[in-house]
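Left out: one protein chain. Kept in place: all the others.
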Amino acid sequence: MTQTQPALSALLARRRLGYTLEAQFYTNETIFRQDLDFIFARHWIQVGVEPDIASPGDCMIVDIGPHAIIVARDDDGGLRAFHNVCRHRGARLLHTAKTNVGNLVCPYHQWTYGLDGSLLFAAHMPEQFDATCHGLRRVHVRSLAGLLFICMAETPPDDFDAMAQTLAPYIMPHDIRGCRVAFEEDIIEHGNWKLTMENNRECYHCNAAHPELTRSIFAEGFGFAPVGAEAEAQAERFHSMVGALHRDWEQGGLPSREIEDLVDRPTGFRTERLPLEDAGESETLDTRVACRKLLGKFSEKRLGALSVWTQPNSWHHFMSDHIVSFSVFPLTPETTLLRTKWLVHADAVEGRDYQCANLTAVWRATNRQDSDLVGKAAAGIRSSGYRPGPYAPDTESLVEKFCAWYVGRLKIGLGT
Amino acid sequence: MTQTQPALSALLARRRLGYTLEAQFYTNETIFRQDLDFIFARHWIQVGVEPDIASPGDCMIVDIGPHAIIVARDDDGGLRAFHNVCRHRGARLLHTAKTNVGNLVCPYHQWTYGLDGSLLFAAHMPEQFDATCHGLRRVHVRSLAGLLFICMAETPPDDFDAMAQTLAPYIMPHDIRGCRVAFEEDIIEHGNWKLTMENNRECYHCNAAHPELTRSIFAEGFGFAPVGAEAEAQAERFHSMVGALHRDWEQGGLPSREIEDLVDRPTGFRTERLPLEDAGESETLDTRVACRKLLGKFSEKRLGALSVWTQPNSWHHFMSDHIVSFSVFPLTPETTLLRTKWLVHADAVEGRDYQCANLTAVWRATNRQDSDLVGKAAAGIRSSGYRPGPYAPDTESLVEKFCAWYVGRLKIGLGT
Partner (left out) sequence: MTQTQPALSALLARRRLGYTLEAQFYTNETIFRQDLDFIFARHWIQVGVEPDIASPGDCMIVDIGPHAIIVARDDDGGLRAFHNVCRHRGARLLHTAKTNVGNLVCPYHQWTYGLDGSLLFAAHMPEQFDATCHGLRRVHVRSLAGLLFICMAETPPDDFDAMAQTLAPYIMPHDIRGCRVAFEEDIIEHGNWKLTMENNRECYHCNAAHPELTRSIFAEGFGFAPVGAEAEAQAERFHSMVGALHRDWEQGGLPSREIEDLVDRPTGFRTERLPLEDAGESETLDTRVACRKLLGKFSEKRLGALSVWTQPNSWHHFMSDHIVSFSVFPLTPETTLLRTKWLVHADAVEGRDYQCANLTAVWRATNRQDSDLVGKAAAGIRSSGYRPGPYAPDTESLVEKFCAWYVGRLKIGLGT
């Protein structure tokens, strides 16, 4: 009554560069809806991997805030996506995460749709009823070397192909289509989706928070700047490893050098192949491959970890033996779903080629640690005592880039 | 901030005939409050049956959104209803569903009210305190042949008597006052109250969803139009049964023909006595009576099922041996209480005359199936992909009439 909320455009205009966002961006219901409208309904959203829907008739459902989507493999092996809503009385068509169907049949009155979304059957409708106007509402879907993206906008951002052209050579050798999902985990984090993303965009917290992960990864690979002589020596060792290995890997046909285009395009992305510590084979507790059957045509185990990020909502680590793929879905202003998938070669057999517990140990632990930190950040940010704080210029530069991208995209959405 | 919600009056004005309502009607908090104000606080709401409060001092509480009501039998056997709120500090007077009291005593400071609502005792109040100004706030209450209705408006709709005059001859022979409640069940459905009502207003979904119910009832009795030769033969059989049985029943003193006045009056209603399948006695798994002791003065078991609907919130099935009575109460925009009561002759003894499990099997299963469908409809409707869809002109004509009534009543409430 006496308080007036500054409009979103004013909040965006006054955003202080190099500082965390104001609290409303992480808590306010209206801004959350704007995030869903301007970010998630208008950009390319990474939702899964081709092995999720390998065969004709395979369907997967994805919920993004109020958006309920079906991603399907049609009878010709093509990718399809639809709103998960019957055109008759609005009932949700599919309720299970993954399923295989001949047609999509509504559980309420059995309206029946083909895998191309066309309405095939609707009892009791009159002669003049035009079924062709009542097919499922379509959603754009694309695969980037096996990573699945959807876009709910009528006209999606036109930079998908350019991104795909850049990233595909990095990803293709890991042959996602030749994989299967060995394990999948959903965590609900108690913070806004941007806190989940920001947590992922820096390794400032890694050494203290992630004892399992830092057995294999170098925090230096994610912006972490050394402080003190010991850290500087370590950083120097890391960067000389990067130099040498990039040369080796690229000569072996694996693109590895950093490409970063996070801020100034609709579909921001970044990639780099990074060395791993110790045995250097994989992101496991013993830094050795978790799966004896290597991906694609690999015979060399020490391929480091290819990191691929997309904005707004994903990151992925590709090793010689397995892939870990992370997708972020907003649920409410202060809850977020983190969906993680571990992929191995489609022919790998559990118990013989890999142990699921060993395969997933590092990232299951790391996810839990990150979820705890996101919850603690959210708890502080919703407190009246919170004020935006400064990012460390080097070590948190990629967090700043995420925020800059986000602010820029909202401004474009608002037309300001 | 950038979105403006169309006002309710604009939403009502643009409602497309023959289509489901726009999503806000099923999800929006403001429209929900309008429903409570314009529909539930101003119309005759069916809340229970006389056997709920058979004896002097019997009280029943009913919560309808934010409205908390006591319905009581006073010492002279009359019906009374009050707001369930003490006039002192506002405490809720009664907390249990049904109870018997001498007076209504507030648990906080023992202010004491008679069963006529008058304030009998209030300690510590000064001499000039006027108890007559501090009686319980009254609510209108009426019985329609044993079905209890309340109205919270100062001046209730004046069509109750006309409805009662029409419906009483249908209902009276089943002698609700001579019954007792054998079983009662509350289900919370995860959808707006209108989805619960709409689900009840068609039998398009019955054959696929209700295997237990369709052993006895004909979907054709509720608007279902036949499609194909087999269905047309079945419909013909049904309608010839209706013709023959209506004649027999009416000759036997049981009004049976359809009366429908759903749209153009405050208290919309509909009734018809319908044949049942197979043994044709009752809505049970074996289509035979569940209770050996028949209702009222009945000696014939094959009386079909008398269907009585009232708007906004009830439906009832009267058979020769038992009655099933359904009342719908909104809880939140997306949750609804469905209260079901099974009535048998007051002298029927469980174990001897009926088995409770057998008596309730069909509708307990059917309620669960409907609740599931309501939840699936609600899930789809709250999705961004939802758009209003077309009703089947015949088979869903009574759903359309419910929506038309609802839209009309809101328009009158808004004065537009």
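As written, the chains take the letters A and B, and residue 1 is the first residue of each chain.
In this text, contacts are C-beta pairs under 8 Å (C-beta built on N, C-alpha and C of every residue); 3 or more make two chains touch, one makes a residue touch a chain.
Model, not experiment: these values are computed from the prediction.
Between the chain not shown and the residues B:H83, B:R270 or B:K401, the one that touches is B:H83. Among A:A164, A:V362, A:I381 or A:L410, only A:I381 touches the chain left out of the display. Touch with the chain omitted from the figure is made, among B:Q34, B:S118, B:T166 or B:N358, by B:Q34.
Of A:A10, A:A162 or A:A208, it is A:A208 that touches the chain left out of the display.
Although one chain is not drawn, its touching partners on chain A can still be listed: residues 1-3, 20, 23, 198, 204-205, 208-209, 224-225, 227, 373, 376-377, 379-390, 392-396. Although one chain is not displayed, chain B still touches it through residues 7-9, 30, 33-34, 37, 41, 66-69, 82-93, 95, 107-110, 123-126, 129, 134, 137, 152, 414.
Going forward, only the chains that are shown with their structure count from here on.
For this pair, chain A with chain B, the centres built from the Cα atoms lie 48 Å apart.
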